[in-house]
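Apart from one protein chain that is not included, each protein chain of the complex appears where it belongs.
Chain lettering (A and B) follows the sequence in which the chains are written, and residue indices restart at 1 in each chain.
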Amino acid sequence: MTTTQEPLVVVREQGTRHIPGQPDMWVFVFFESLVFTAYFCVYLYSRTQHERAFLHGQSQLLAWLGVLDTVVLLTSSWTMARCVQHARAGRYAPARRDAFLTAGLGFVFLVLKIVEWVRLIHLGHTFTSSEFFQYYFFLTAIHCVHLLIGFVVLGVLVWKLSASQEIVETCATYWHTVDFFWVLIFALLYVVR
Amino acid sequence: MMRPAILDDPKRELWLAWYATVGFYSLYTVVFFIITRTQPPGKPWYDPSQVVGWFAGRHDGLLIGFALIFVLGGLSATSLALITYSIRRMSVSRAFAYSYLILYAVAAVPGFLFICTAMTVGAMRPERSPALLQWLYDLAFLSFSGTMGVFLIGSLIWMTAILLDKNHVFPKWFGYLNLCNALTEVVVAPSWIFHEGALAWNGAIAWWINVVVFALYTGAFIYLLRSMILREDFGTGPLPGLDSKVWRTIVPVEATV
Partner (left out) sequence: MESRVNMRLFVVWLILVGITVAYLAIDRAANDHGLATASTAVTVAAICLALVKVRIIMREFMEVRTAPPVLRRLTDYWIVLMAAALLGVYLAGKAVA
């Protein structure tokens, strides 16, 4: 099998600076962060106008479950970062293993989320039952949509693992974005008073 | 008399379509936001008597504005045609272009023409029963905002085409922006459920933020279509000109999929 090494892998030495992945993905990260920040602002403003109702709704959430969700996604970001490092050094087998670990952790997050939603629905809190829960379900659901897209992105990463380091880094950038969106959502839904 | 250069320019039809696109979106903005004032949308929680008042306050604007749309709305076809042309110019299967064309052409009926028709019908006879006017009002706004599924798939098709494309017709960041646009369609879906609040059809999230995203997206593709026409070489290979480092993507040596 004749292949030429990805130039970026060969020439990268200590000290050369490069933008991780396609700069285009960073455009997406900035843009989507802006959109999410706008959603968060709408939520926070509503919160200040209906303090007691929001506090009451929030008290139905389990903070430790939110912490667990966050730790799971943070760990998936960790395995994602390790995957990129392995791939960069040509260690494709460990990279693939880390990619699958990342997907597995993402799946754990998804299961935890569904468990949490089912629990809340059984307690009588639904999308339409109160303003707090309207925001709760909206933010967690739109985040989950991003997570599901993340699985597709991970698929692309595994597909292109040995072919293009840039695509690996691009996909990793997307995954980390899903993670840091959750970091913000957790703080805003579970902790903010 | 010298023959004007534009008559022999092989790109003249493309430019015609592009200027028509700009014309269409300008018309759309002026009609919806200024003449008919149907955007920002009316409030979903209005009772029938308030709806009567809403129609009364916009009577002439609705009839004139939407009459303009009925006459000139066909210009929207140029926008669609140019985008389909851009997808055809890509290295991906033509199926992408045709799917996009069909989806958006079909979507224009509920997503664009229903509101024009329903509002015109409502304005035409102000003496209609308030309940009927409220029915037309709901139909107009729900169909305009709520029929998003078609646009969602369309955006995803364009996104996939751009990301797979090896001819560099569009920069990859616009492919990702298509994802952002597709997601706004998801965000507007709850407007079928809520009569008030951020997720209602006039809500801070479902309308205001969405419109900003849509406006930026539309501005981006109008600009990029112009850039495509400037770079067009009527070949089938990579389009020249987008080779600044920011846009370049590394094509894997083993391009076998």
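A few notes on this one:
Keep this in mind: contacts are C-beta pairs under 8 Å (C-beta built on N, C-alpha and C of every residue); 3 or more make two chains touch, one makes a residue touch a chain.
All values reported here derive from a predicted model rather than from experimental measurement.
Shown chains touched by the undisplayed chain in the intact complex: A. The omitted chain makes contact with just one of the residues A:63, A:114 or A:152: A:63.
Screening A:113, A:146, A:160 or A:176 for touch with the missing chain picks out A:176. Taking the complete complex into account, residues 17-20, 26, 30, 33, 37-38, 40-41, 44-45, 47-49, 51, 55-56, 58-59, 63-64, 66-67, 70-71, 74-75, 77-78, 80-82, 84-85, 89, 169, 172-173, 176, 179-180, 183-184, 186-188, 190-193 of chain A touch the chain not shown.
Everything that follows uses one rule, which is that only the chains that are shown with their structure count from here on.
The distance from the centre of chain A to the centre of chain B, with each centre set as the mean of the Cα atoms, comes to 29 Å. Residues 171-173, 175-177, 179-180, 183, 186-187, 190, 193-194, 197-199, 204-205, 209, 212-213, 246-247, 249-250, 252-254 of chain B are the ones that touch chain A when the two sit in their complex. Against chain B, in their complex, chain A makes its touches with residues 3-4, 6-8, 22-25, 27-28, 31-32, 35, 38-39, 42-43, 46, 127-128, 131, 134-135, 138, 142, 145-146, 149, 160, 163-164, 166-167.
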